[in-house]
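Yeah, one chain of the complex is gone here, protein chain that is, but the others are all in their spots.
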Amino acid sequence: MLILVVAPAGRVFAESGGADTSALDAAVEKLQTNINVVWTCVAAFLVFFMQAGFAMVEAGFTRAKNAVNILMKNLMDFSIGTIAFFLVGFGLMFGATNGLFGTTDFAIKNILGDGESWNYSFLIFQTVFAGTAATIVSGAMAGRTKFKGYLVYSVFICAFIYPIFGSWAWGSLLNGGGWLENLGFVDFAGSTVVHSIGGWLALAGAIVLGPRLGKYGPDKKSRAILGHNIPLAALGVFILWFGWFGFNPGSTTVGNGEIGRVAVTTNLAAAAGAIAAMLVSWIISKKPDASMSLNGALAGLVAITAPCYTVTPMGALAIGLIAGVIVVLSVLFIDNVLKVDDPVGAVSVHGVCGAWGTLACGLFNAEGVLGIGDNTGLFYGGGFKQLGVQLVGIAACFAWAFIIGLIMFTVIKKTIGLRASADEELKGLDIGEHGMEAYSGFQVFSTT
Amino acid sequence: MLILVVAPAGRVFAESGGADTSALDAAVEKLQTNINVVWTCVAAFLVFFMQAGFAMVEAGFTRAKNAVNILMKNLMDFSIGTIAFFLVGFGLMFGATNGLFGTTDFAIKNILGDGESWNYSFLIFQTVFAGTAATIVSGAMAGRTKFKGYLVYSVFICAFIYPIFGSWAWGSLLNGGGWLENLGFVDFAGSTVVHSIGGWLALAGAIVLGPRLGKYGPDKKSRAILGHNIPLAALGVFILWFGWFGFNPGSTTVGNGEIGRVAVTTNLAAAAGAIAAMLVSWIISKKPDASMSLNGALAGLVAITAPCYTVTPMGALAIGLIAGVIVVLSVLFIDNVLKVDDPVGAVSVHGVCGAWGTLACGLFNAEGVLGIGDNTGLFYGGGFKQLGVQLVGIAACFAWAFIIGLIMFTVIKKTIGLRASADEELKGLDIGEHGMEAYSGFQVFSTT
Partner (left out) sequence: MLILVVAPAGRVFAESGGADTSALDAAVEKLQTNINVVWTCVAAFLVFFMQAGFAMVEAGFTRAKNAVNILMKNLMDFSIGTIAFFLVGFGLMFGATNGLFGTTDFAIKNILGDGESWNYSFLIFQTVFAGTAATIVSGAMAGRTKFKGYLVYSVFICAFIYPIFGSWAWGSLLNGGGWLENLGFVDFAGSTVVHSIGGWLALAGAIVLGPRLGKYGPDKKSRAILGHNIPLAALGVFILWFGWFGFNPGSTTVGNGEIGRVAVTTNLAAAAGAIAAMLVSWIISKKPDASMSLNGALAGLVAITAPCYTVTPMGALAIGLIAGVIVVLSVLFIDNVLKVDDPVGAVSVHGVCGAWGTLACGLFNAEGVLGIGDNTGLFYGGGFKQLGVQLVGIAACFAWAFIIGLIMFTVIKKTIGLRASADEELKGLDIGEHGMEAYSGFQVFSTT
């Protein structure tokens, strides 16, 4: 992510120097800042809308009897996350650092020290990113998680877990910290910082929770528990794809031609991911699977998130295609080999493909950040050194999120409780936790 | 609302004065106008999309047998409203005034007198605002209103009721009228001008109509009539939240850093409203209620609409929290004490919380419109005088919309008819009014 407290209009127009051009320079700087504000805020709103996408994907891919519950979790993790990030997280991520995390700028008493109005645009953009990381987890824990336990988790991820890692990878331009960024770690829009953090927390949560009742039979074999509303899930994927045009191109936070370039790489990777996942599912199960294809688009989007700024369109195609293959294999592996019950495939989409995308930065990047003049070759990377740095970042993310996740969810389990009762789970969390049904008036058969 | 017929680029760049800088000034003015156009139009499109949000919320929170009807009403009130506002309403609201309303600029023969292209951007932005006021009413009148009667209402609100009040509160910069604005009334983006107008008309409509059959038993006790599709309703709330980023920040109509600041206050109030409503419903009904939580987010959004430009983030949090409490209590009060049947809670969300947000301008505003340098305190208001002016505006809105509403709906009732026949209502308005079902092929049980 480019982090620009004051947008770099001056640099963009470096040719207009000299003493008597200072009025021009000042005007250009202000106008470019205003362009940046409009762009960054619109991008932030698109990223906000991804909350609707996650809600529809997660509700659609799970059962009708838990739909209200998953929607409430999506609404509440963003609401709680907004306030937790405002009060605590933003300061930890971007405040003046103690070396490990920021220690100022909580509740933006004096945001980033200068009070310039750009800071609020930066805050809203960062808030919706934190909300994205938070909401990934709900899908993997769908169908058996206590609502109260989930609310507590939401506070922790947006107040502490996400922003502290974020300060390592994205904080250095502002506060001099950011040990990962100082190593040369590249994650432009957050394959690791946002998606893998969410994915590995989701893995920890799904493990601590255990599988849904009936998911693994006495023979330990995985049994499919079908989603109840594929049109909603498909709508969710389209909304997420739409929102990703804010997520990736928006991470430039500058209104200039790079927006189009990042939009092109983002779109190609999504398309390639959908196609690849469809083909792999077709080979494996003899039919083109809709759930896999939809997840393939998301896999391509997650994977291109880190390298979207530094690869050619052909590189984006390759990254998306590989992500589409990976996500299908990963879903099957986690379900059938690890026997971890992840109802919507969140760990595979966000954790695994986030790692793949981050690694791809080391494989497909041009040597210089913008060295994309020649796009005939796929592989013209930063060499093995860059690959190594990317692996360090991937490993740090896994260690941080998975270990903290295991601890946090275990503590929640032992104190206020993490898992709904078996009775609630069978009748559905909607009745048990919220006293209502998602589809009043329709006859819905429980499929478990 | 800031109303800028010609965007104030010149003022923004006041430092670049002097005779030989006139070319620079002109260039800056044009570029800033273009930035304003892009921003204002994008914001208008987001506000348009709120029509989808209202349609999904209202359809989801009501019964399946009336879903087609409510969707048609949402489609048609915007369509009719677009044309009525273009032909009549815009001129009444922003034309040269006779002291009470505008009398020029109908059908934009010569919009606002100068033909500058900015005017069309202003028109589309104002059109979608009028459409928002119009569509609020359908939810409160759901399940028993004749389609033809509703169409007639749609003409009146967008041609007369909304724009005349709007001219009082927002028209003065353009036409010298605007008695409320001249008093010092503050309603930045329309808590009162848009939402309360819609809410009080909804109240009048619900009263004139009477409750749905079976809503209040022989014992006069309220009986819950459950919404048929909570995922749709939740989607609608996410869409509305998304669209509100056009509604509030867009009301600056200027592309600069204030957009980010208004987006931050808007988002915090929505989040706080959702959380507060969830907690209050949890205390009252022992379970966190999804409908209340979703309405809580909307309540926070409605309440922050007036003060979004003039409060600190901490003030926005407080306004949203209080709105979340108010909306739950108001829904219960209107349903159980007033015995007015408002199927989706439109009166509470838009009328009551619109009034609260408008009042909050007097409580939480900085002394100067932009005096938000210090955000340590919540209350540093414009004093009791400002509070008084706000109360005048709130009362004027209620009197205008509620009384006109009672008259209009009564006249419709006595002439072309307002209420569907009991037979139509029982079988569902979809069959009765439109000859079709919303969910062909599904078995849907009527819950009344």
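Per-chain numbering from 1; labels A and B assigned in written order.
Here is the rule we go by: a contact is a pair of C-beta atoms (placed from the backbone, for glycine too) under 8 Å apart; a residue touches a chain by one contact, two chains touch by 3 or more.
All of these numbers come straight from a predicted model, not from anything done at the bench.
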Which residue of B:C41, B:L183, B:V325 or B:V411 touches the chain not shown here: B:C41
Contacting the left-out chain in the complete assembly, out of A:L183, A:I259 or A:L332: A:I259
Interface with the unshown chain - residue positions in chain A: 12-13, 15-16, 21, 24, 27-28, 31-32, 35, 38-39, 42, 46, 63-64, 226-231, 234-235, 237-239, 241-242, 245-246, 249, 255-261, 263-264, 267-268, 270-272, 274-275, 278, 285, 287-291, 293-294, 297, 313-314, 317, 373, 375-376, 439, 442-447
Absent-chain interface as seen on chain B, which is shown: 23-24, 26-27, 30-31, 33-35, 37-38, 40-42, 44-45, 48-49, 51-52, 55-56, 59-60, 67-68, 71-72, 74-76, 78-80, 82-83, 86, 107-109, 115-124, 127, 147, 229, 232, 235, 433-443
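Basically, only the chains that are shown with their structure count from here on.
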Distance from chain B to chain A - Cα centre to Cα centre, in angstrom: 32
